[in-house]
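Of the protein chains in this complex, one is absent; all others appear in place.
Letters A, B and C name the chains as they come in the text, with residue numbers starting at 1 for each one.
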Amino acid sequence: MNASNFVEGVDFTLYLILGISIFFLVGITAVMVYFLFRYRKKNNPVATNISHNYTLEIVWTVIPTILVIVMFWYGWTGYRPMLTAPKGALEIDAIGQMWKWTFKYPNGKSSDSLIVPVDEPVKLNLTSRDVLHALYIPAFRIKQDVVPGGEKMMWFTAQKKGTYDILCAEYCGQLHSYMLSTIKVVERDEYETWLETVPDTSDEHPGLTLMKKNACLSCHTQDGTRLVGPSFKGAMGMKETVLINGKEQEIVVDRDYLIQSIKDPNAAIVKSYQAGLMTPYANVLTDEEINAIIDYIETIK
Amino acid sequence: MNGKEKNTENTSAHAHISSYSEHFGTWVALILLTLMTVFISTFGADLRTLTVATAMLIATVKALAVALYFMHLKYDAKIYTAWMIVVMALFVFFLIMVILDYITR
Amino acid sequence: MSETVVQQPSFFQTKKGLFSWIFTLDHKRIGILYLYSIGLFFLVAAGLGILMRLELLNPGRDLIEAQTYNQVFTLHGVIMIFLFIIPSVPAVFGNFFLPIMLGTDDVAFPRLNLFSWWLYILGALFALSTLVFGDGPADTGWTFYAPYSVKTGTNVTTSVLAAFILGFSSILTGLNFIVTIHRLRTPGMGFNQMPLFAWALYATSWIQLLATPVIGITLLMIVAERVFGIGLFDPSIGGDPILYQHLFWIYSHPAVYIMALPAMGIVSEIIPTFAQRTIFGYKAIAYSSMAIAFVGYFVWGHHMFTSGMSGPAAIVFSIMTFFVAIPTAVKVFNWVATLYKGSIDIQVPLLFALAFIFNFLIGGLTGLVLGALAADVHVHDTYFVVGHFHYVMFGGAGFAFFGALHYWFPKMWGRMYNKKVANTAFALLFIGFNTTYFPMLILGLKGMPRRYYDYLPEFHDLNILSTFGSWILVTGIIVMVINLFAGGLKGKNASSNPWNGITLEWQTQSPPPLHNFDKMPELPEGGPYNYPNAKNADH
Partner (left out) sequence: MADSHIFVLPNSGHNFDAKASKMGMWLFLFTELLLFGGLFLVYMIYRFLNQDAFLLASFELNVWMGTINTIVLLTSSMTIAMAITALQKGNAKLAITLSWLTILAALGFLVIKYFEWSSKFEHGLFPGMDHFDGLPLGERLYFYLYFFMTGLHALHVIVGGVFIAVVIRLIKKGKVTKERYSLLENSGLYWHLVDLIWIYLFPLFYLIH
């Protein structure tokens, strides 16, 4: 049994073309090397001018033409089913944003990794919050770009239980190669029990939960180490040099500044960090949520 | 020897001189066409869906007039006309293939 | 050969001093200026390539930060594409040999030719200035995909302007060659008596001329977006990032044939010379260049199969992609057939040409995998693509460039390099090349995405092998470069026609005099490759 319903079509195309390729590669190389020695100056002191041979030329134009049409055909038949998801597929929203995947299930549950039931068609609605990404599951042989400003989709039926890698295949900036996740294929009941269990975050600060959900922690740490963005450790009340419209300025971090930094991060760039990396969260987070986050930042000492 | 090549060289050797009146005539036609498009698009309400098409058609007629008479394509070596056609065809192919992706997306 | 022929002063000797070079109108000197500048940038970018391989030796951080790595592969790609491989063969050997092979003394517009070189240098300075000024070199990949290229804080604007200027330089070179071929062929040389290298350059020039403007304007739109906020591609201010990809590839796919066609032209020169017989299927090779150039305009969408392309568009682009493979296949068969019943003199240039065929076969055939829709979905943006394009660009075009260097070296400098050392360098290059890049194809099939600073542990072994191969490759390049320099400085004097070639460049002295010929060159009877000493099979 293959890992997904697409493995067969893709692998067949791959093997078909690779097979034909190996045939031509080996054949042509062998002929070339044979001629090279057979007609060496030593073996064949006088060359013969042969300017053309129409039969031969037609043969070696027509045969490749037929072969490529065959290759095209299998490529297309393997690809066509990827374009339309079957009706009634289980729909999950997949959101890509700088360096984190988020999956939202119909019942509102959201998760960092995918859990899907085996042998059921699953449709992923793909959106991006910032730049291009591509959701790639090598074991399933599928890949689809995630484009900001529009919704794309991909679908599959997982056929074998197990855990597989999800990778980001479209370059999306500094930590592109760390934008990883996993997909776990389980039985239907296991999936359902998982779907119903809400991870226990009651003793977690609501601000922290929000930060985990919104990928803040893929760029900011809580322990003072530097990632892409400045660490939140001791941020509140700190003195900082920031660039406002290209001019350096000393500021003291307060609540207003943090609100601004979250809603419109490019208004003031912390010195030695890069502008443009952090997306404005003005339309993603509500004011209460932002306040909750800042409440939490205040506690990181 | 490439016969065609030689021919074009000979014809362009004695350069054609366009007359002033021909240029003037072309100009009159261009102005009339311009006024016509403006008229159609501002007042020709009944042509609504056709306006883009007619506007482009008229623009193309104008462009042809400029190319053939002002730019002397009509009298110059045929190779320029041929090239021009190839370049325009290429551009139109670009348009078709991109719009194909958008229409069917 | 009569011994009393007076050696005219060569184009090296006519004038001296730096200014006689950087303001020269002589196409041969301009070719040499290009050779040195392009060679320099190749070494810089190759160094970056080695750096990447070192970083990828182990998962996790070895040498450089993720951000640095991203800037390194972008700069590597930009330099290799815009500063090395696109100008390489046309600007160096096209400039030096096209007029000689056509039997004339210069290109049609010598001043424009010099201007192209200056533009090239200006573009190069722009590209390199990103290292020093602002927030460092762009980190977008050489494709500058929006919207990341609009958002990132690195010096994208300067890099993009560099590509724009280089594009302009490339356009002017193409324009110059087309007019040269139409206007300056020696009397009696019709299009069908032209050497195949000239045909290849003719096809290439049309691509340079008609595809480059599209990327020019696209890059200007990126600049406008970054500088004036004219949001043509960033969806958050209105645009559509997919449209950027269309425009980018409308140029950049034809551009791959700007790299490949002149290289094929070189192979079509080298093979008949060392087989000492006429090329098989002259017309098929000549016209297939034009066919590749033409069909190559309509396949760009194969870089976007996973961007959510519709079925009908995907069908058209995939079929067209397969159709370009056919004229290419025709060429390969013709080259192999030219060896048949030749009287083959196995020399380094020929080895490079045959290595070109082998590497290009692997590159081209993997291209077929990429052109097939279902297969591309799996291997798109993986190391399979990286393997594919290094095979065609480096193993193909790059090896042809090295081959041309060894083939025309005695003509350009009037001296010969050490052939034994050259053979060793070739062997190292060939083995090193395949050890570096073949593992990448397998990595891609296993699913390792490209532009990855770090990778999963299951990809470790093959990355080690690939990095190891890159060391052999470096050794080969170093040996080759040193051997060529040594040959140029104190190699044995070479005769004016050491390979017994028949095209017009072999009729003048080595190095050629300022005006290329001191008597009318004579066209060979019965076609540009019709060796008089060979038996005539047909007719």
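In the analysis below, contacts are C-beta pairs under 8 Å (C-beta built on N, C-alpha and C of every residue); 3 or more make two chains touch, one makes a residue touch a chain.
From a predicted model like this one, the values you see are computed outputs, not experimental measurements.
Undergrad: One chain isn't displayed here. Which of the visible ones does it touch?
TA: The undisplayed chain, in the complete complex, is in contact with B, C.
Undergrad: Who touches the missing chain here, C:37, C:180, C:252 or C:435?
TA: Of the candidates C:37, C:180, C:252 or C:435, C:180 is in touch with the missing chain.
Undergrad: In terms of residues, what is the contact footprint of the unshown chain on chain C?
TA: These residues touch the chain not displayed: 6, 8-9, 27, 99, 103-110, 112, 171, 175-176, 178-180, 182-187, 209-214, 216-218, 220-221, 224, 228-232, 237-240, 243, 246-247, 250, 515-520.
Undergrad: State which residues belonging to chain B touch the missing partner chain.
TA: Chain B touches the missing chain through residues 9, 12, 15, 17-20, 23-24, 26-27, 30-31, 34-35, 37-38, 41-42, 51-52, 55-56, 58-59, 62-63, 66-67, 69-71, 77, 80, 83-84, 87-88, 90-91, 94-95, 98-99, 102-103.
The criterion applied here is as follows: only the chains that are shown with their structure count from here on.
Undergrad: How many angstrom between the C-alpha centroids of chain C and chain A?
TA: Centres of chain A and chain C (C-alpha means) sit 32 Å apart.
Undergrad: Going by the contact rule already set, what residues in chain B reach two or more other chains?
TA: none
Undergrad: Taking each residue of chain C in turn, which ones touch at least two of the other chains?
TA: Answer for chain C, listing residues that touch two or more other chains: 308, 310-311.
Undergrad: State the interface residues of chain B toward chain C in the complex, per the touch definition above.
TA: Listed in rising order, the residues of chain B that touch chain C are 1-2, 5, 87, 90, 93-94, 97-98, 100-101, 104-105.
Undergrad: Which residues of chain C touch chain B once you look at their complex with the stated criterion?
TA: Of all residues in chain C, those touching chain B are 188, 190-192, 210, 214, 243, 246, 250, 297-298, 301, 308-313, 316-317.
Undergrad: Where on chain C does chain A make contact in their complex?
TA: 66-67, 70, 135, 139-141, 145, 147-148, 151-154, 235-236, 239-242, 275-284, 305-308, 310-311, 314-315, 318-319, 322-323, 325-326, 329-330, 332-333, 336-337, 339-346, 354, 357-358, 361-362, 365-366, 368-369, 371-378, 380-382, 445-447, 449-456, 527, 530-531, 533-539
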